[in-house]
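Every protein chain of the complex appears in place save one, which is left out.
Now for subunit A:
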Amino acid sequence: MVTLDEIANAGLLQKPSGATPEVLERSESHYKPLTSFNLGKDLQYQQQFADIYFLRLTKIKPAVEEIASVAWDGTIIGGETAKKVERVLDVRQGELCWVTGTVYMDMALKPNILEDVSKDRWISAPTSVDRYYSEDGKDSVMLEDDSGRIQLVGDVLKDFFMVTGCIVAVMGTENANGEFDVIDIKFADLAPQPGRWGLSKPPAPVPKPSTKGRRVTPEDEDVEMADSPSSKPGTKIAIVSGLEFSGVDTSYAMELNLLLEFLLGEALDPAAQKEMAQISRLIIAGNSIAAERKGFGESTTDKKSSKKYGYDSSTYNPLPSHLLDGFLSELLPTMPVTLLPGVLDPANASYPQQPIHAAMFPKSRSYVAMPGATEPGWLDTVTNPWEGEIEGWRVLGTGGQNLDDVFKYVDSDDRLGMMEAMCRWRCSAPTAPDTLWAYPFQDDEPFVMKECPHLYFVGCQPEFGTKVIQGPDGQMVRLIAVPSFSATRELVLVDSETLDVTRIKIAV
């Protein structure tokens, strides 16, 4: 409860004093992007997708087996000792055993590539269903490896999130129907976590000699902080997603303006502006450009009748990208930006999405790194998913498609739990390439989390959420579901020292 009297004559509610306002300096961002998800230039799309599954199984299986053997070796159930079985096909009926493989979910509502092929549909349409999960219980879970496949049954399956592509070890017996009756399930759990400042150098703890003398006075402290971020907890990383600059929908245009003023530090009073100056970097996690919303009475067939080559202003609205460009070019002089593409953005549709091309930003592109440059650009348009090191923390972020797709498999709204599960599966996009379109990788499976991030954020989510999960070896991961700004008008600030999260709501 705040009353008018309390705020009367507060800072800026008085006559101009004539005093020169101090100029703040933004904190430095220590930033080292990784290129884990960058595809090469000469892409082949001829190959099959099976290699992804093979590589994933090869990479994750040892970790799963290690955990499983610790847990299950010597387990005796009903007088029988659980044995390890190498391949799915080696499972013998009636024998208690455990085996590792890839989960495959057989769901009636799930798009099925075999169906497409058998019906001679060579281009699969994006799926229209909201969930693959169906209530009737006909969905079945299978475990497969390169030898074969076995159906999994058992109530224990309901206790876990299960999606196509995750690697699990299951213990149980094959029953008379040839199904594997599961007693327990194990995952790889969190991958080894690199230490802080694993890739980049921490800022020198020694303050600059020139400022040393002045630092003695406490009044000056705040101003000087910017020079030596390490001495002060609390530079911030701002994460926002789903800005959805739109050519037609202006209902949140004002909020976008306030967001800009907030990040620029123009809004608010000097004390708050000092805090804003601690925001060292903005990460835009997908969906910067709104989906085109078709008006009523407009249909695609109408448009096809008048085919026009080249630029057709009736079918293309440049305003959204123009607005985004304007937003970025306002912000960039004071703040570096990392830009991930999302499902709506002008990037490729399949995972991993490649960086949005700088040509989309006529005004901001001078901040983008030159091709082939070693230093990351001030405006860094990156892949989705993206991996990097910010302020020494390993960060993994996505534009949200991976989580949205996992969400369709399970009967739950616990998106943070799914993010946790992905970390524990050690796979950032398990459902690729089954239902999440992906590049058919041949030599590497980049979605496997070789190293556990400190911060894992997923953009374009319906609502905010965060939690910290811990691993068996003391790993701690901060999970953040970043809400879509266009829907929630929220942005997230992450403290670069503690990884604590602050939420900023913008309400008009």
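In this text, a contact is a pair of C-beta atoms (placed from the backbone, for glycine too) under 8 Å apart; a residue touches a chain by one contact, two chains touch by 3 or more; residues count from 1.
In this section, contacts and distances are computed from a predicted model.
K.L.:
The complex lacks one chain in this depiction; which UniProt name from "Exoribonuclease phosphorolytic domain-containing protein", "Dolichol-phosphate mannosyltransferase subunit 1", "WGS project CCBQ000000000 data, contig 00016" or "DNA polymerase delta subunit 3" does that chain carry?
P.N.:
The record names the chain that does not appear here as "DNA polymerase delta subunit 3".
K.L.:
For the chain left off this view, which of A:Val85, A:Ala267 or A:Ala487 is in contact with it?
P.N.:
Counting the whole complex, the residue in contact with the absent chain is A:Ala267.
K.L.:
Out of A:Leu39, A:Leu109 or A:Ala369, which is the one that touches the chain we can't see?
P.N.:
In the complete complex, the chain left out is touched by residue A:Ala369.
K.L.:
List the residues of subunit A that touch the chain left out of this view.
P.N.:
Residues of subunit A in contact with the hidden chain: 1-4, 6-7, 10-18, 20-21, 23-26, 28-29, 71, 159-161, 185, 189, 250-251, 253-254, 257-258, 261-262, 264-273, 276-277, 326, 330, 332-336, 365-370, 373, 377-378, 412-417, 420-421, 424, 463-472, 476, 481, 501-508.
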